[in-house]
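Got a structure here, written out as structure tokens. Questions coming.
Only a single protein chain was left out; the remaining protein chains are all shown in position.
Take a look at subunit A:
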């Protein structure tokens, strides 16, 4: 028999530690603790039994895992934080003494820290990192367009910009973009990286307000880690498809490399000066070059250099495929179909030549078009990296976002940018007629919504699904027919429209519960009765044949049975049941509201149309 276990020495009591205690243990300030938590990805946890975790104290405190805190104890970053504290102390003292030389000297020795080891710790495998890339990308794309402020210096912003562009290049090269969506918040992208779905949002390029009640330091700490993470992810990604990591454009060659002669200019002062000047110039030149390279990179139009060329990859993929484990021919066939579909989708814009007008968001569209194999260019005065002028005869689509164009080429479609987005989401080239210049656009639907049973499906979505399934033509023709018919009716006379209205009413009646109908008839009967009563005191009402609808009776009975059964749900499960039913009810209610709204809008439209015609 072992020793009797004491209370509070194992289990939840020791597994959790509250924040104050953790800080005390780590001997750092709260600010540093928070930074450390952000960088190391330590988060508070909710203990299952607050009372046990708090040794009887149930106060609302934040708890951390004791293991996490112990893990933080060995963190080299803590030493760096201490160093930094010391550095700040020295600096403020030098400032206080107005010892500016000391200030500049101390400044130079600003302690620096690296976060490489944390990346490996937090994400032991590459897939983990990819899985957690959503927030990282959103933040970096946001910081890439930040103005340089006291907190976000230019260097930092440029790093973010560079990393984001590199990532976009990778997505283009690997053709892994899947979905795009223009929301009022920004533009959402979904890419399929290594089997993981990565979503990120990029704000609209028009400026936005910088709120003052937001702690940018916290965000910066996050982005600090995210830049490191994304850098390593980019490196790995680039190497996975045999690209040079600091990306090199295909057109660039080694001629740009600057050769330096180290022996020259160490003899005399003059020569040294000259050398210095030369170095300075070269540096400037290099900077300029680097800038241009970066600009050209960020244009996203050019393909990147591969490390080793000559191996056609597609063959390898095809060879690999039959070696999969399943022998079921149907499954194999299905997988093959899927793959064909995917490759078709990835080359959606292949062979198409796009030209972007000045007013469309260039980077977004270039990224999307290039991801699906299209060629794209813009006016040379707009940015670096254009490849062909507007006058090119081979251009198939020109993307325009203005009400009208003066000079139009007959050989190309002038479409609005939404066409690109909708085509990608539909995984097929949509007919451009709906998206022509100056045309009222069809609604832009979210590709992220997969409607469950009972959810509201907008008619546009239904049409799209039908089109994807290949039954588009029928429905379209039907629609057209309907329209024509309606138009014809409208022309014929007012009577027909009235009839139609009546029909509609009847239909709506049918939809309603049978009770209302009864009521209606009942009220009618009552009216009659009144009339009769006016004439004579006693009368015999005319009998009605009660229609027995077996289906309705059946459903009613079932509903009643269900209601009775619901009564017998034990108390334990009743709450859960009620919750489920409540949420179901709510969703169905929302769907109903949307449906009703839509119907009302369509009716209104029809009416307007008719009024116009008459």
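Going forward, a residue touches a chain if its C-beta (ideal position, glycine included) is under 8 Å from a C-beta of that chain, and two chains touch if they have at least 3 such contacts; residues count from 1.
Following the convention adopted for this analysis, contacts and distances are computed from a predicted model.
J.: Looking at UniProt, which of "C1GALT1 specific chaperone 1", "Ribosome biogenesis protein BOP1 homolog", "Sesquipedalian" or "glutathione transferase" names the chain that isn't shown?
T.: Options "C1GALT1 specific chaperone 1", "Ribosome biogenesis protein BOP1 homolog", "Sesquipedalian" or "glutathione transferase" narrow down to "Ribosome biogenesis protein BOP1 homolog" for the missing chain.
J.: For the chain not shown, which residue from A:234, A:248 or A:346 touches it across the whole complex?
T.: Of the listed residues, the one touching the omitted chain is A:234.
J.: From the listed residues A:281, A:552 or A:598, report the one that touches the chain absent from this view.
T.: Within the whole complex, the residue contacting the unshown chain is A:598.
J.: Could you list which residues of subunit A touch the chain missing from the display?
T.: 34, 37-38, 42-46, 48, 62-63, 65, 67-68, 71, 105, 108-109, 112, 114, 116, 119-120, 123-126, 129, 131-132, 134-135, 138-139, 142, 155, 159, 181-186, 188, 199, 203-204, 206-211, 214-215, 218-219, 222, 231-232, 234-236, 239, 245-246, 279, 283, 359-361, 401-402, 416-418, 440-441, 443-446, 448-449, 458-461, 560-570, 573, 576-577, 580-581, 584, 594-595, 597-598, 601
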